[in-house]
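Here the complex is missing a single protein chain, while all its other protein chains stay put.
Right after this comes chain A.
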Amino acid sequence: MSSALDRSPRSVIILSSAFVLLWVAVASFPFIWTLWGSFKVQGDFFSKADWRNALWGTRTLIETGSTFTGAGYDGAWVQEEFWRAAINTLIVVFFTVIISLTFGTLGGYALARSGRKYAFGLLMIALVFRAMPHITLVSGYLLPFFEWNLWGHLPTSIIVLVAINQPFTLWMLHSFFLNIPKDLDESAKVDGCTQFQAFRHVIIPVMWPGVITTGLFSFLLAYNDFAVTSMLLSEENRTMVPAIAGFLGSTLEEGNVMFAVAAVVSATAPLFVLVMFFQRQIVSGLTAGAVKG
């Protein structure tokens, strides 16, 4: 299609380039601005006088003696102990991804190889579950979890996130396994392997691209979750996102919005790194579902 487009008139090229440029600005400016502003004091980030103060750090220079300050980061990580939330996030995300993928590869493989009516029915049910707003499920957990003393612990949140993740993981891995030729495990079975041995020795070695892509999306779901972690974790077990929400409640009055800004930038950094390294996988993962319809 590029050959046909090479002959575009200049006006079309200029117009479309300008549009893309505008989009790039809209998509990136909030991040750049917040990153830059997180090293200033509140008087600059929220400037009563002139928004350009945030660029030059006018108030920051007056208040701290330098145009950049790490006060926000110091306040968030040391004073408010944001590192605890970071460790909790690490635990929750790590186990959610590992367990999701283990369950998901087994289930997705079975769904891809069965082709029976009930396998299709299960996929449809998974689609309905995928559409459930997470907060409606949380309202179902809350009372029983209180009663059984399961509320507030990290493992509870992990297993809930795994379950909420399953419908999506199943769909995605199911479509990846459909792309792996059936002959591969069929011939292993002809050679005398059981279904599980065929899975273990033939499928597992070739499934990693699909698993890594699905793992990325499980990571994003667990990392970005607010509904589950904010309702099901006690204060000392809070992960980063509910901790940031907590900052807002406690710091707005004290005039320490900059703690929240610094925490927000800190929590965004891993996502940047993730996209930088796995851009190709994320793009292919987003389109995998679409191609299969």
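In this section, a contact is a pair of C-beta atoms (placed from the backbone, for glycine too) under 8 Å apart; a residue touches a chain by one contact, two chains touch by 3 or more; residues count from 1.
Note that in this section contacts and distances are computed from a predicted model.
Name of the non-displayed chain as stated in its UniProt record, restricted to "DNA-binding protein YwzG", "Putrescine transport system permease protein", "Dihydroorotase" or "Carbohydrate ABC transporter membrane protein 1, CUT1 family": "Carbohydrate ABC transporter membrane protein 1, CUT1 family".
From the options A:Val41, A:Val97 or A:Val138, the residue with contact to the unseen chain in the full assembly is A:Val138. For the options A:Ala76, A:Leu154 or A:Val264, the residue in contact with the chain missing from this view is A:Val264. In the complete complex, the residue from A:Phe31, A:Phe68, A:Trp83 or A:Trp208 that touches the missing chain is A:Phe31. Touch with the chain omitted from the figure is made, among A:Ala76, A:Val92, A:Leu154 or A:Met231, by A:Met231. On the side of chain A, the interface with the absent chain consists of residues 1, 3-5, 8, 12-13, 16-17, 19-20, 23-24, 26-28, 30-31, 33-34, 45-48, 51, 54, 102-104, 106-107, 109-111, 113-114, 116-117, 119-120, 122, 124, 126-144, 146-147, 159-160, 162-164, 166-167, 169-170, 195-196, 199, 220, 223-224, 226-227, 231, 241, 244-245, 248, 257, 260-261, 264, 267-268, 271-272, 274-276, 279, 282-283, 286-287, 289-291, 293, using the contact rule stated above.
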